[in-house]
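Let me begin by presenting the structure, written as structure tokens, before commenting on it.
Of the protein chains in this complex, one is absent; all others appear in place.
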Amino acid sequence: MSIPHLEILAIAVVTAAGCSLVGVFLMLRRMAMLSDAISHAILPGIVVAFFFTHDLASPWLMIAAVLTGLLTVVLVETLTRTRRLKEDAAMGLIFPALFSLGIVLITRYAGDIHLDVDAVLLGELAFAPFDRFVVGGADLGPRHLWVMGGVTLLNLLAVTVFFKELKLATFDAGLAASLGLAPAAIHYGLMALVSVTAVGAFDAVGLILVVALMVGPAAAAYLLTDRLGLLLVLAALLGAVAAGLGFALALWLDASIAGGIAVGVGLVFLVVFLVAPGRGFVAVVLRRRRQRWDFAQVMLAIHLIQHEGGPDEDDESRVEHLHGKHVGWTPAFTARVVGGAEKRGLVELDAGRLRLTDPGREAAGRALSGTGS
Amino acid sequence: MSTETPAVRVTDLTVAYGELPVLWDIDMDVPAGKLMAIMGPNGAGKTTLIKAILGLVPPAAGRVEIHGGLYRDQRHLVGYVPQRGSVDWDFPTTVLDVVMMGRYGALGWFKRPGKRERDQALTALDKVGMADFRARQISQLSGGQQQRVFLARALVQDAQVYFMDEPFQGVDARTELAIVDLLKELRTLGRTVIVVHHDLQTVRDYFDWITLLNVRRIAGGPVDEVFTSENLKLAYGGRVEFLQRQAPCDPPPDAPDLGSYPGRIRP
Partner (left out) sequence: MSWLGELFTDYTLRTVALGSASLGLVAGALGAFAVLRRQSLLGDAVSHAALPGIVLAFMLTGAKTPLVLVLGAALAGWTASLLVMLIVRTTRIKLDTALGLVLSTFFGLGLLLMSIVQRSAGAGQAGLDRFLFGQAAALVGDDLKTMAALGALVLIVLVMMWKEFKLLSFDPAFAGALGLPVRFIDIVLTTLLVVAIVIGLQTVGVVLMSAMIVAPAAAARQWTDRLGRLVILSGVFGAASGLTGAVLSSLVPRLPTGPTIILVVTTITVVSLFIAPRRGLLTERLRRGRQRRRVRADSVLADLYRLAAQHADPAQAPHAAEALQTMSAQAGVREGLKQLTEQGLVESDPDGLWRLTDAGLARGAELIGGVS
């Protein structure tokens, strides 16, 4: 792998890690689509700032973009509060409008701006190694690596310093407020971080990858752990893996690197979605299948207990009753359930009648009292 | 038990949401012409029971009969009043329009409601005292008025058996009384009404039949026999102190004892 390739990979990995960190909180606060909204909506801010500075590397672009990002969030919230539109419609109205404005400005004044529409969507990762960060004649590496390194460091710092506050505001905003933690400040602080990350990353990798990297790794990590700290670490790691995988894919196909990394994110999620222990698709299907039998056996025990001592006990405890018209099981299913329940010692078969054993009685009692079967 | 076919017969109904069972092996017979309350603590599965009967939640096992036939064949005999909070009252439609929705099932595919449906809806609105509001946008109704509109929509279904999910939730006292009058009128006409209810104090005044529920069926039958401290203790578990102060009625000597196995009552 050549030096430029390594540099591209480094930019992608650092960007992925930085996006994942804020993405986790967006996901937990059920605001994942804000990554889409903010990353699109900052465009006019960038363009207008560029008109004044004529410098894509100017910090003013970053400031303008962050302000536009916050403005988007405030606009959506204000519009929702007027109760004229629901939140999803307010969001779906505002960010395409701002993005359209940005695109029109870029296209109209294409001669003055070295931004083109493809770059907005896709970024220019392939050219990133040519954009050097030079201080006093010394080449310190690709500029994007410094920008995204800074942004990622900022996110890491914010998440570490305000870990407790973010955690509380995310899981219990009411309690956070009563403890004087100002959930609103935390909310807008997080939105500012998302905007900073989006504008930094957007310049390097294009806005679609901003969305993919904020949402995908966080979602995958969420299927692997319950602990917030671990969730953040895993999301950053999975993001980095996806970036590497996607970059390799793009090199192999000689195709768009940003597109490749987005697909890499999708693949990483897909694998986790399928095989994650406990919460993955395969695990869920297997567990549901197993539970179906457990569940049916407990149901049998409860059925017997409900009719125990009643006038219809004799009738209700016949095996045929179970696959009769009442319970609605098939004979094969019934035979398997009864067999299983017998093996587990929940019931005893006595002259065609099922009788509950003490363990069966306890299992039924546990299930009914809600402590699980 | 009466030999007459019950209006509703539920046998061995078990329901699970995803991986969590919420109703275990429910047996319930409701004779025709009764006004029945379904009661139990929060999370007892009251709404789930109604939804499972109506086929809105797939049961894991069990069977539902309405007037002697399978539910899916007898659906036209059933009317439904969902919880008021389950819909968006900002939806762009009018009172009359919502009430006419009660006829959509009988209309069949591709047919539009016409004058007949309109007249039926107006009659029903008149019955609940909402005729003057027919052209009103539904967001401009009070809670009680919204509930009356939902009742009118059930009335145009012209059903034999009505299922109502918390019709008294958040309505004014006047509406509550009007609804009770209406329910009693339906009973007079021989209809069966099954209501998810919360208020222990009004049970004796409003209903003549009751089912107590807490994940399983605790007890069921005439209010006079079943609405006892004993049974309430079984249904509501730890909140029994509070409930005893409400003193429903003295336990009759033959109150059914269903709580003799371990693990049932948690403090």
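Each chain gets a letter, A and B, in the order it is written, and its residues are counted from 1.
Basically, a contact is a pair of C-beta atoms (placed from the backbone, for glycine too) under 8 Å apart; a residue touches a chain by one contact, two chains touch by 3 or more.
Model, not experiment: these values are computed from the prediction.
Of the candidate positions A:Ala32, A:Val319 or A:Leu349, contact with the hidden chain is made by A:Ala32. The hidden chain makes contact, of the residues A:His5, A:His54 or A:Arg84, with A:Arg84.
The residue from A:Ser256, A:Gln306 or A:Thr334 that touches the chain not shown here is A:Ser256. The chain not displayed touches chain A at residues 27, 30-33, 35-36, 79, 82, 84-86, 88-89, 91-93, 96-97, 99-101, 103-104, 107-108, 110, 117, 121-122, 208-209, 211-212, 214-216, 218-219, 222-223, 249-250, 253-256, 258-263, 265-266, 269, 273, 279, 281, 284.
For chain B, the residues in touch with the chain missing from this view are 51, 54-56, 72, 75-76, 78, 80, 82, 86-88, 91-94, 97-98, 101, 104-105, 107, 109-110, 112-113, 137, 139, 153, 157, 163.
Everything below uses one rule, namely that only the chains that are shown with their structure count from here on.
A separation of 40 Å divides the Cα centre of chain A from that of chain B. Within the complex, the chain B residues that touch chain A are 11-12, 14, 16, 19, 21, 24-25, 27, 60-63, 90, 215-217, 261-266.
Note for the complex: chain A touches chain B at residues 83, 287-288, 291, 295-296, 298-299, 302-303, 305-306, 308, 325-329, 361-362, 364-371, 373.
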